[in-house]
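For this view, one protein chain was removed and the others were kept in their places.
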Amino acid sequence: MSLSDEQVRHVARLARIALTDEEVAGLASQLSDILAYAEQVGEVAAGDVVPTSHPYPLANVARADAPGPSLGQDEALANAPAVEDGRFRVPRIVGEEA
Amino acid sequence: MPDDLTRADAATLLAAMEAGETTAVAVAEAHLARIRATDGALGAFLRTLDDTALAHAADVDRRRAAGETVGALAGVPVALKDILCTRGVATTCGSRMLEDYHPPYDATVVERLAAADAVVLGKTNMDEFAMGSSTENSAFGVTRNPFDLDRVPGGSSGGSAAAVGGRHAPLGIGTDTGGSIRQPAAFCGIVGVKPTYGLVSRFGLVAFGSSLDQVGPMARSVADAAALYEAIAGHDPRDATSIPEDPPPARPALDRGVEGLRIGVVSSFLDGEGVEPGVRARCAEAVERLAALGADVVEVALPHADKALPAYYLIAPSEASSNLSRFDGVRYGLRVDGPTTEEMMAATRAEGFGPEVKRRIMIGTYALSAGYFDAYYLQAQKVRTLVQEDFAAAYASCDALVSPATPSTAFGIGEKVDDPLAMYLNDVFAVPSNLAGTPAMSLPVGGDEAGLPVGLQVMAPHLGEPVMFQVAAALEASLGLDLAPDALDDAAEERA
Partner (left out) sequence: MSSAYEAVIGLEVHVELGTRTKMFCGCPTDFGGEPNTKTCAVCTGQPGSLPVPNAAAIEAAISLGLALACEVAPRSQFHRKNYFYPDMPKNYQISQYDVPICADGHLDVAVDGTSRRIGITRVHMEEDTGKSLHVGGTGRIAGADHSLIDYNRAGIPLLEIVSEPDVRGPEEARAYLAELRGIVRALGISDAKLEEGSMRCDANVSVRRRGDEAFGTRVEVKNMNSLRSLQRAVAHEIERQGALLDAGEAVTQETRHWDEDAGRTSTLRAKEEVFDYRYFPDPDLVPVTPERADVERLAAALPELPAQMRARLTGGLGLSDEAAVTLVDAGLVVVLDDAVAAGAEPAAAAKWLANEVLSWCREADVDPAGVPLAGDALAELVDLVARGTLSTKLAREVLVGVLEGEGRPGEVAKARGLEQVSDEGELVTLVDEAIAADPAAAEKVRGGNDKAIGALVGAVMKASRGQANPQRVNELLRERLTS
C-alpha cells in the first residue's frame, strides 16, 4: 500500500502529531514500505478465524465497589506543566467535545 | 566466592551474605563502583540511585544481623529498565516526552522487588517507549554491547542487558513485547526470560503493546533468572489481565534434566535464510547436545510463523498508537506551548517523540482507521489466532520448542538504524511467542567466529515455565560456558 502525502497528513491529524512537509514526505515513503511488509497478513485465508485480542483466556475480572486510595491534590498536579486554581491549565480549546 | 564481588552471580552473593562472608552494603558498593568506572563507556544506566540503594542495603544488613526476616533476594543488586514506574524517581522510558516525569506511584514489580529486598541500583537505558531492537532509539544516547563497544546491545531492554552482561548488576529487569528481553539477552551473552502473558503484573509498566508486553528477568545464570522470575510473578488485582492462579514455580524444575523430554526444533527458524552461519552452528550444536542428554528431539513446523512478524507490526503499533495518546502535554511530561490546546498537543507530540515512535504511532493509527481496520488490524488478529493454533499443535507433541533467539549476533551501532524493516527482522523468531502469550527465554550457547554471543531460544506452552527452565538449565549445565564476565573490561581496554 503506497501512502500519499495527503494520507500521511490525515493520519497525523488523527494522531495529533505536527509534521513538517519534509517529515510528511519521508514518512510517506517509510510507512509505505512498512505497510507493504505488514500487508502480508492479507495473504492468509482467515475468513472464519476468530480474531484474538487477549492472548490468555480470562473473563469476568472485576473489583468490588469499595474505595481505594486517592492521590492528594498536590500529588495529582505534581507533574503538571501548568496549574491554576488546583486544576490543569491548557490553552484555549477550539473544538467542541465529540 | 570471587574477590571481585561483581563476578559473582546472585545465588553466590546470597549464599555469601547469608554466611556472613560479605554484606549487602559491600555488594552494592562494589557494583556502584564498577558502574562509575565503566558505565561511561557502556551507557547502560540513565541514572543510578546510590543513596537509596546503599540505605536499603544497610537496612538489609541490619535486619539479617538481627535475625529478622529478609526477602528472597535480600541484598542482591538489580538494574531496572526505565519503563517501570518508580515513585518519586524519574521514569523516562528513554523519551524526551517523559524526561522529567516522576510517577506518583510504584509499579507492582517494583513493590515486589522491594518486598524481596533486591537492591535497585538504578534505571537503565532503553529504546524509546520500548520500540526498537538496538537501544539506538533512546533520546538519551546509545548503550553499547559489553562484548564489543562498537556494537549494539540489542533492544529495547538494551540497558538492562548491558548492565547484567557488563557485570554492573547480577540481575536485571527488562520488558518483552516483540523480543525485547530475549534479543538483547542473546546479544549480550546473558539469560533473558519472557514469562507467560499475565504471570507478571503490568501495573506500573508504561504500556507499549498491551496484549503483548511482559516484564521479565535477566541474569547471568538460569537459576538466577528463575529466582528473579519467582520474586516478581504473581496475581495482581490491579491488573485485570493478571492470571489469578499461583505462578508455576521454576526453581524445582532446574535440576530435572531433559531425559525423555520431547523437544521440537522449529526448523524453518534454524535453517532460515537470514540466519548467520555462526548462529546456526551454535544453535545446531546446542540441539545435538540436548539429544545427547536424552531428549527426544524432533522437527516441528509453525506454518504461519512467517506471518507473525507482519501481524506483530500491525497489532503492536495499533495498541501503541492508543496507549501513547495520553502523552499530550496536559497532565504530565513535556509540553510545547501553542495558542490552542490542539496546537499545543500536536507540537508537544512532535517534539517529545522520536522518529521510530512516530512511525509506529502513524502505522497503528492507520491500521485502526476507518476503511483499513478490517484488512489490517482485524486480519492481523486473525493471523494471531492461527499462530496460537500452530503452537498448540506443536505443543501437543512436544514439551518444549527451541530455535535461535535471533538471526544474527550483535550488529554495529548505526548499521541498521536507518532501515526500519531491517531492524524489525531482528525479532522474527521472538515475536510468535508474544502473539501467542506463551513463555520463551534466551540463553547463551556460545560465540560466533568473532566471539560475539549467540543465544538459543527455548519456548513452552502457557504456564510452561517449569519445563522451559528445565531445558535451559540442563543445557546450561552441560555447556559449562564461561559467560565471559571480562567482556566489558576487555572491550574497554581495546578501546583505550
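By letter and in written order, the chains are A and B; residue numbering begins at 1 in each of them.
Just so it is clear, contacts are C-beta pairs under 8 Å (C-beta built on N, C-alpha and C of every residue); 3 or more make two chains touch, one makes a residue touch a chain.
All values derive from a computational prediction rather than experimental measurement.
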| item | value |
| --- | --- |
| Touch criterion as defined above, residue of B:A116, B:M345, B:V387 or B:A430 at the omitted chain | B:M345 |
| Hidden-chain contact residue, picked from the options B:P237, B:G294 or B:G412 | B:P237 |
| Residue numbers in subunit B that touch the chain omitted from display | 84-85, 91, 93, 98, 101, 103-105, 107, 202-207, 209-211, 237-241, 318-319, 321-322, 325-328, 330-332, 341-342, 345, 365, 368-370, 373, 377 |
| Those residues of subunit A which, in the complete complex, touch the missing chain | 14, 16, 53-54, 58-73, 76-77, 84-98 |
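Following the convention adopted for this analysis, only the chains that are shown with their structure count from here on.
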| item | value |
| --- | --- |
| Between subunit A and subunit B, centroid-to-centroid distance (C-alpha), Å | 24 |
| Contact set on subunit A toward subunit B in their complex | 3, 7-8, 11-12, 14-19, 27, 30-31, 33-35, 37-44, 46, 49-56, 58, 61-63, 71, 75-76, 78-82, 88, 90-95 |
| Residues of subunit B defined as touching subunit A within the complex | 100-102, 104, 196-198, 211-212, 237, 240-244, 304, 306-307, 310-311, 313-314, 321, 325, 328-335, 337-347, 349-350, 353, 358-359, 361-363, 365-367, 369, 375-376, 378-386, 388, 420-421, 424, 435-437, 462 |
